[in-house]
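Note that one protein chain of the assembly has been removed; the remaining protein chains are unaltered in position.
After this line comes chain A, so read on.
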Amino acid sequence: MADSGSEEIAVIGNTDLTPSESENNLKNTMVEKGTSLLKMMEISVAEAEKRTGKNAVNMQETYTVYLIETRPVDAASEGTNPVPDSLWRRYSEFELLRNYLLVTYPFSVVPPLPEKRAEFVWHKLSADNMDPDFVERRRVGLENFLLRVASHPDLSSDKIFYSFLTEENGWKETVFETGFQAKADSRLKALNATFRVKNPDKRFAEMKHYGDELQSVISQLLRVRARAADRLYGVYKVHGNYGRVFSEWSAIEKEMGDGLQSAGHHMDAYAASVDDILEEEEHYADQLKEYLFYADALRAVCRKHELTQYELEMAAQDLTSKKQQREELATGTIRTFSLKGMTSKLFGQETPEQREAKVKMLETQIEEGEELVKERNTECEEFVKSAWVDIERFKEQKDHDLREALISYAIMQISMCKKGIQVWNNAKECFSKM
C-alpha cells in the first residue's frame, strides 16, 4: 500500500480552511505546488462489475462498481511491471468525493462527473443505467474525472483524494470526519440564496454569464445532435432493404443477376456501417457533456465570489453604521433614528455614565468590525486571486479540449464520407456489370 500519511501534509479536515491556509498546506505537502499527482502515479478505471447487496433501508439492490487501479510511475519505467494496487468504488462514492472537493476548494473549477442518468439519448441508445454501453461510457467518464483531478494544481494534492484512490475501507468515514457536510449545507444555501452585490468583480460577472450561455448552447447542441443521429440511423438502415430486394430480383434475371446480387451485399454493408459511425459520435457527445457540466462548476465559483463579496459589503455596511452611531453619541446630534434615542428624548436624557458605557461598547464593536472588514477583505481578495488563476487555467484547458474535440469530430465525418464513397463505388461497379 502506498504511504499516504506524512507529517508534512497538513490536516485537510479543517473545515474553516481559508485560501491562505490552503496555500500553506500546499507548501507543506510532499508534492510541490504545480506538480500534479499524475506525474507520480498512473491512474485508471479498468473495469466495471455488477453487484447486489442490501441498501440503507435494507432493500435488495443491484449496482455497478468500478475498479480503480493505481501504479507508481517509476515502477513502469524501471522495467518491472508490478501488479497495480486496486480497489472497487461505486458511483455514489465518486459523488461524495466531488462534493467534498467542491466544499473544500471553492475557488477551484472542480472537474465534473459523467452524467448520473443517460440524457440526450437517441432511440437506439438505452437510458438504462445498467445497460453495458452506458456503463462502459461511464467507466471512461470516471477515469477522465480522476485524471483531471490528479492533474489539477490544487486538487491533486488533496489527502482525501489520495485515500480515495488507495484506501478501500474506511474512506467514507474519513471524509465525514472532515465535517465538510456542515459547510456543504451552508454552501448550498448560499448558492441558492438571492442577494444583491453592489460591487462584484466584473470579470466574475462576465464569467458567470459565459457559464450560463455555454450551458444553454451545449444543451441545445446535444439535443439536436441526438435527433440527427436518429435520422441518420434511419437513412442507413433503410438501404439494407435494397439488399433484400436486389437479391430477390436477381433470381429472375439472367445476365443482370450477378451484378444485382453483389450490389445488394454492398447495400447491406452500407446499412450495417452506421452502428460504428454513431458509436464513435457518442464519444464526441461525451466530450461536449463534460463541458456542459464544467459550465456548472464555473458558475459555482462565480457564485462563491459573489457571496464573499456580499459578506464583505455587509460587514463594511455594518461598520459604517456603527461609526455613525458613535459620532452621534459624541456630538449629541441624532441623525439616525433609534428607539433608545426617542425614548430618552421622551423620558429624559440618559446619565453621563450610561452614555459613557454606550460609547465604550460601540468602540469595541467598531474595533471588532474593522477587524472583520479587514478579514473579509483579505478573504475576498485572496479568493479573487486564487479563483481567477484557476479560471484562466480552465479557459485554456477548455479552448484546447474543445478544439481537439472538434478536430476529432471532423476526422470522424471524413472517415464516414470515405466509407460511403467506397461502398457506393463498389455498388456502382456491380451495377455497371449488370
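Convention: contacts are C-beta pairs under 8 Å (C-beta built on N, C-alpha and C of every residue); 3 or more make two chains touch, one makes a residue touch a chain; residues count from 1.
Basically, contacts and distances are computed from a predicted model.
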(request) Could you tell me which of "SERTA domain-containing protein", "Pleckstrin homology domain-containing family J member 1", "Isocitrate dehydrogenase [NAD] subunit, mitochondrial" or "Sorting nexin-30" is the UniProt name of the chain missing from the displayed complex? (result) "Sorting nexin-30"
(request) Among A:Arg138, A:His239 or A:Arg299, single out the residue that touches the unshown chain. (result) A:His239
(request) Check the options A:Val73, A:Val140 or A:Ile414 and report the residue that touches the missing chain. (result) A:Ile414
(request) Touching the absent chain in the whole complex: find that residue among A:Glu47, A:Glu95, A:Glu119 or A:Asp399. (result) A:Asp399
(message) Contact with the hidden chain only, please: which chain A residues?
(response) 210, 213-214, 217-218, 220-221, 224-225, 227-228, 231-232, 234-235, 238-239, 241-242, 245, 248-249, 252, 255-256, 259, 263, 399, 402-403, 406-407, 409-411, 413-414, 417-418, 420-421, 424-425, 427-428, 431-432, 434
